[in-house]
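Report on the following structure.
Of the protein chains in this complex, all but one are displayed in their positions.
Let's turn to subunit A:
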Amino acid sequence: MSTATHKLLKGATGDWEMVIGMEIHAQVTSNAKLFSGASTEFGGEPNTHVSLVDAAMPGMLPVINEECVRQAVRTGLGLNAKINLRSVFDRKNYFYPDSPQGYQISQYKSPVVGEGEVLVELDGGRSVTIGIERLHLEQDAGKLLHDRSPTMSNVDLNRCGVALMEIVSKPDIRDAEQAKAYVTKLRSILRYLGTCDGDMEKGSLRADVNVSVRKPGGPLGTRCEIKNMNSITFIGQAIEYEARRQIEILEEGGQIEQETRLYDPNKGETRSMRSKEEAHDYRYFPDPDLLPLEFSQEFVDALKAKLPELPDQKKTRFVADFGLSAYDASVLVAERESAVFYETVLDKLANRARDGKLAANWVINELFGRLNKEGRDITGSPVNAEQLAAIIDLIGEGTISGKIAKDLFEIVWQEGGDPRALVESRGMKQVTDLSAIEKVVDDILAANPDKAAQVKDKPQSLGWFVGQVMKASGGKANPQSVNDLLKSKLGL
């Protein structure tokens, strides 16, 4: 574990350290729910994706969806975690209309995945390893609708019974930045694995954040749990607010009440939802409708063999194979789609050993820059990987300059088309023919005798001539040739 210095909060009595643990609820990517054949599709009309099992009709029984188990195991492998070949489903009993059975089927004492860890990169090349305590499978709940009737509430059970993975971290997180980076990284891993789409707006990824404060290195404080966060930005804000709230109470001689709180992003504050006394007694016990979940090591090994390359491995490979900086590599691998795009560009390049790094620069600076400016994501890029590769080939082989390439990129962005054909048809080729350049140089020198005379005393003004020549050639002259030619003509 690399030692990342973390943020301490200043209080009246000195520095305070935050201790943070997270429970991430990640919706499993699967066609059917965890224990019923109903569809998991998002956004259907209320109660259109509900089976008899989901609605808890009398006599209905759950049957495990094996794909959800495979997804949980894949995720566990992606988190370098221990896979438990035997785990148990328990009932978590509570009454609420979004839970038709009157209990949630979850895993309490024996989760399918045990301890693991996640390497989390921070700014400035720092990193921190966050321990994973466990991952278990459980059912999602339905949704209450309070806006359809003035006197009644309605319930939509479409989401009820959809598989969730609850990923519990160890209390290894020490500040809001680490917390945000942890969620970002975890989300990235899940998306690489294809086990969760990570769509926080749709609620596919939600976090409960446990926050306590202590004097640096001191004994652990009492924690509060901030429930149901579905934005990385808000997670950061909530942690900062909550830690300061606790510090204020402690510094005034008060005590922290262990409780569940909610974050209000409009007011930027957390507020109490229920106290420890009001906490439910869930009366967990093994679900007698389900046998223990058992599978073989071979089952795990087969999934492991087919696991995709994950961001950490990809990053290492990009640095080693193409000489990318660690920073550039992590930008490229952060989102699975970005990495896929970059790798597609690499595949199309004529000489990837030569131009791999150039391609990274173009993807990060030109493409991402332009996409960000227009608020689009990589999947909606007007310039595809093949087109970008062609532009980079043209630069790499010296057919066009970097500057012309930017113009070409703009044309492709706006109008589409084959970059190589465009260079031909629009006469954008770089002029490397010395006699053609020489004529332009001579014309410029002849038109500016005064400036030519001054250059000998002020060599830095050579750049002005280079600029004039490039301008006159429409940017197509090879800048190095122009430079060399000017120097010899001016006797520099």
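In this text, a residue touches a chain if its C-beta (ideal position, glycine included) is under 8 Å from a C-beta of that chain, and two chains touch if they have at least 3 such contacts; residues count from 1.
The rule we apply is simple: contacts and distances are computed from a predicted model.
Enquirer: Refer to UniProt and select, among "Glutamyl-tRNA(Gln) amidotransferase subunit A", "AAA+ ATPase domain-containing protein", "ABC transporter substrate-binding protein" or "Cation acetate symporter", the name of the complex member that is left out.
Expert: "Glutamyl-tRNA(Gln) amidotransferase subunit A"
Enquirer: Just name the one of A:Gly43, A:Gly59 or A:Gly253 that touches the chain not displayed here.
Expert: For the chain that is not drawn, the touching residue is A:Gly59.
Enquirer: Please pick, from A:Gln101, A:Gln237, A:Thr270 or A:Ser401, the residue that touches the omitted chain in the full complex.
Expert: Counting the whole complex, the residue in contact with the absent chain is A:Gln101.
Enquirer: Even though one chain is hidden, which residues of subunit A still touch it in the full complex?
Expert: Interface with the chain not displayed, on the subunit A side: 52, 55-64, 91, 93, 95-97, 100-103, 153, 155, 281, 283-285, 288-291.
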